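Encoded as C-alpha cells, here's the structure I'll be asking about.
In this view, the complex is presented without one of its protein chains, the others remaining in place.
Moving on to chain A:
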Amino acid sequence: MASGPLRFRTPHIEELATAQSRQTPGFAWVAVSGGQGDPAKNWGTSNRKRQRTSLGGQTEQQKEALSARQQREIERKIRDLSSDNSKDARELPIPKRDGSSSGGGGAARPGKTTNTKRILASGKTFAHYLDDEEAEIIRTGRRDVDLEAPTQSAAQRPSKTPLHRRKVRENSAASVTPEPTTASSRPPPKLQTAQSSSGPEVVEVPVDSLADESLRLPTEAELEALLNAPPLTYNEARSAPPSSGAPAPRRFCETCGYWGRVRCMKCGSMVCSVTCKDDHDQFKCLKMYA
C-alpha cells in the first residue's frame, strides 16, 4: 500500500458539487454560478434586482425551492380533498345513550369483551392501520398471516381448535370439493374451496354454458388460480399513474377556473388574463415580497 513517500494518513476528500451553501462555524461553501464571479461581465451591477433578472428571473436555488414548495402544496391539497371528517371532528363527542334504550342493555358500557373494549377505545385512524399493515408486510414478507396459515402445512394446526374438530372440517371440505362438476347446470356460488384448484379431479366448464360468449374462456384451473389469487394490499390496488405519453397536466386559472395561461412570477400559480392577474395580485398572491 505504502509505495510512495506517504507521510500522513489522510482520508480521501472529495468535493461534491452542490447547489446549496451551508453555514458552518468559520467555514462556508458558497455556490458560484456561471459568469457571476467575473467582474468584467457584470460591471456596475451592484443592483441586486438587475442581477436577478440577468439570471433569468430566478436562481437555481429559488427555482428548486419553488418547485418543492409547489409539490408540498399539491400533496397538502390532495390530503385536504380526501379528508373524511370535518376539521374539528376529532373533538366531537358521542353522546351517551340512555342505557334502557338498547335491547342488549348497558349500551353505554364501553365494550363487552376485552377485544371489543380495545377496539372501541382505540383512537386509531385509517393511516395508522395502513402503516401497521405495511410494517407487518415488511416484517413477515406476507400480506396476511391468517389467510396463509392452512396452506403452509397440514400437520401444523393454525388454531386452537381441538384435533377432532379439525378432522370434521376436512371431511366436510371433501364433500364440497366436487362442486365444480355441477357447473354446467348451475354456476358455482362464491367462496369456493381452495382445494379444487389443486385437486386432481378438475373439471372443465362445458362450452355450452358459456355459449353466449364468442371467446373461449381459460380452463377451469386457470380461472381457479385467478380467483384464488391473494387480495392486493391497499397500496397495490391503487390505480397506476397515466403513461408517460399522456398529455401534461392541465393548469387552470386560480381565479376564474379558465385555462391557466400565465404563471405568476412570485408565487407560481396560474392565471388566465390580465383581469384575473389583477385580482390575483390584489387578494390572493401569497408571496408579496419575493
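The definition used in the following text is that a residue touches a chain if its C-beta (ideal position, glycine included) is under 8 Å from a C-beta of that chain, and two chains touch if they have at least 3 such contacts; residues count from 1.
Assume contacts and distances are computed from a predicted model.
Trainee: Between "Autophagy protein 5", "Actin-like protein ARP6", "Abscisic acid receptor PYL5" or "Protein MAK10 homolog", which matches the UniProt record of the unshown chain?
Mentor: The chain we cannot see is, by its UniProt record, "Actin-like protein ARP6".
Trainee: What does the interface between chain A and the hidden chain look like in terms of residue numbers?
Mentor: Within chain A, the residues that touch the unshown chain are 74-75, 77-78, 80-90, 92-95, 97, 101-104, 107, 110-113, 115-116, 119-122, 124-126, 129-130, 132-133, 136, 143-144, 146-147, 149-151, 158-161, 164-165, 168-169, 171-174, 176-177, 186-195, 210, 213-218, 222-223, 226-234, 236-242, 246, 249-250, 252, 254-259, 272-275.
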